[in-house]
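Shown here: the complex without one of its protein chains, the others still in place.
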Amino acid sequence: MAGLAASFGSGAMTNAICELEQSDTIFIIGSNTATSHPLVATRIFRAIEKGAKLIVADPRKNQIANFAHLYVRHKPGTDVALLNGMMKVILNKGISDDKFIAENTEDFEAFKQVIDKFTLEEASNISGVSEEDIKNLAKVYASADNASIVYCMGITQHTNGVNNVKTLANLSMLTGNIGKPGTGVNPLRGQNNVQGACDMGGLPNVYTGYQSVTLGDANKKFAKAWGVETLPTKIGLTLPEMFSGIENDEVKAIWVMGENPVVSDPDANHVKKALEKLELLIVQDIFLTPTARLADVVLPGVSFAEKDGTFSNTERRVTRVRKAIDPVGESRQDWAIIQDVSNAFGYEMNYESPEEIFDEIADITPSYAGISYERLEGPGLQWPCPSKGHPGTPFLHKDGKFTRGKGLFHAIDYRPPAEKTDNEYPYLMTTGRVYAHYHTGTMTRNSESLDFEIPEGFLELNPADAQELGISDGHKIKMASRRGEIKTKVMITDRVEKGVVFMPFHFEETNVNKLTNPAYDPIARIPEFKVCAVKLEKA
Amino acid sequence: MLDFCGIEKERMRARWVSSAEAPEFVEEINQFINVLKKLGPSPLSMN
Partner (left out) sequence: MIDTIKQKISGLLSDASVKGVVALKTANGHVTPCVFQKEDDLDMLSLGDMQASGDTRYPLNKVLITIARQYPDDVFGVLVRGCDERGLYTLYRLNQLDPDKVVPIGFCCPEELAKACECKKPYPDDPVAGEKTKEIFQNRMEEIEGMDISKRFSFWMDQFSKCIKCYGCRNICSMCFCRECSLECEDLVSKGSLPVDIPVFHLTRAMHMADRCIDCGLCEEACPSDIPLRVLYKKTSRIMNAEFGFTSGIEKQEKSPLSMLGPAPDN
């Protein structure tokens, strides 16, 4: 999101999901759309049936790649090289949208210099995609009337994740594919409400609606709203900083709400040790997760079915969630738990309902100002919705009028991932999801029918590698990185190319995150889940 | 239904043969093998 915010001024999907049906070209990169975002895939299938072209770039030939007019398999972590190669072709052939660039963007020259220095040959060598394919990708994307880019964690979970996103933003501006229906740069958010969590200031540097904690104005406004003299202007800690803080004895207590870092964070052995070192670990969740099992105090929160409130989804749409059943057992509304703790600390909170909290959000968040429970009956509203009569905003940056003023080109050189293969660790491993499970499986692995579909972890291995290792389908393999070692079942498939292996991360018993690299992007602080070097051995 | 899905219906055959009728069984299988050889590889095999 940091990348899109820097390029366009707003960190969210630029266009609405249903607009994908109006695209005549869709470029998917680093997204296993059919598995992870099936309802987005529906719109893509509809667009294809109406004649749209689909182009897909992914190290793994996932389900939606089978529908692509052109699929390219680039090496994990080489996205910038591939994309810069495409832009080289677009500039060389003169098929860029020069009018759009001149009128609506800035810093184009610095960007162009980087592309000028880069060669198509380098792009091909680094990414492993033929020059011909890069040319074709570029031609198809640039010659479209309305081209959408769809991306996901395959782009962001890298040490250069922000650069990857900025490069996609460059590509859309270079061809003027932004600010119109059916275009844009569209990150698919992994959770129903992860956009909402960010919107609500669930980041170390902002209040609600991305109002910076370091800016005096926002600070004063929030201090006034919350009836205090001043609020701190210091930026908080990101997740990797919290863990290094534990090591340095700067962080003594953590309150984890609805997260399962023991399974979801890279270098899991290290994470576990760090959490054990804490003086106080509080975990608020709906199940006793592996993280909750380490906690000093477990607070039982509620599931979606037990609560009232709102979710803000990937297309910035705010919708109501309504309580269907009473909280099970001793569980309590999450907001009520927070309120009680706050009152015990001496800062009084007296909210009666989620609606009252929502009204406060609307009061102090410009992009939510026009939203109220009353207006959320039916299909909801897409922010920005700045006033009561405002209809909401399906797509951002209309007619090239970017949120930040002009769209900003970034000059970005290719940088390799943090970890390379060598003689000891000769395979590149990438991680991801499977259709039956969600994230660390806290909910889905508790479902009998989903657990039936896929009960355990597995490693996808190319047939040629399997032959070299002398291993057959379904057998056990030992996989180790510089950080840890696991044993898992093998699935032999040409979805992955030779030298690259894939493993889903949902499974605590075969926790692939014991192996992943905690090296992170310097800006967004997202760890490099998608690339690490491993060795394999018959178990 | 196979035909409706674009798979030649000749590729499927159901016959009742008693366990005591070995020669009939052999004859049936041989005939079916000939039919399949004529039809060539199934379009499904290309997936």
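In order of appearance the chains are A and B, and numbering begins at 1 in each one.
We adopt the following convention: contacts are C-beta pairs under 8 Å (C-beta built on N, C-alpha and C of every residue); 3 or more make two chains touch, one makes a residue touch a chain.
Here the structure is a predicted model, which means the values were calculated and not measured.
Engineer: Who touches the missing chain here, A:T42, A:S372 or A:T403?
Structural biologist: A:T42
Engineer: Of A:E453, A:E468 or A:E537, which sits in contact with the chain we cannot see?
Structural biologist: A:E453
Engineer: Out of A:Q63, A:S212, A:T238 or A:Q339, which touches the unshown chain?
Structural biologist: Touches the omitted chain: A:Q63.
Engineer: Go through subunit B and note every residue touching the omitted chain.
Structural biologist: Within subunit B, the residues that touch the unshown chain are 1-8, 43-44, 47.
Engineer: Tell me, which residues in subunit A touch the chain that this view leaves out?
Structural biologist: Residues of subunit A in touch with the missing chain: 34-35, 38-39, 41-42, 45-46, 49, 63, 66-67, 320, 322, 377-379, 434-436, 449, 452-454, 458, 491.
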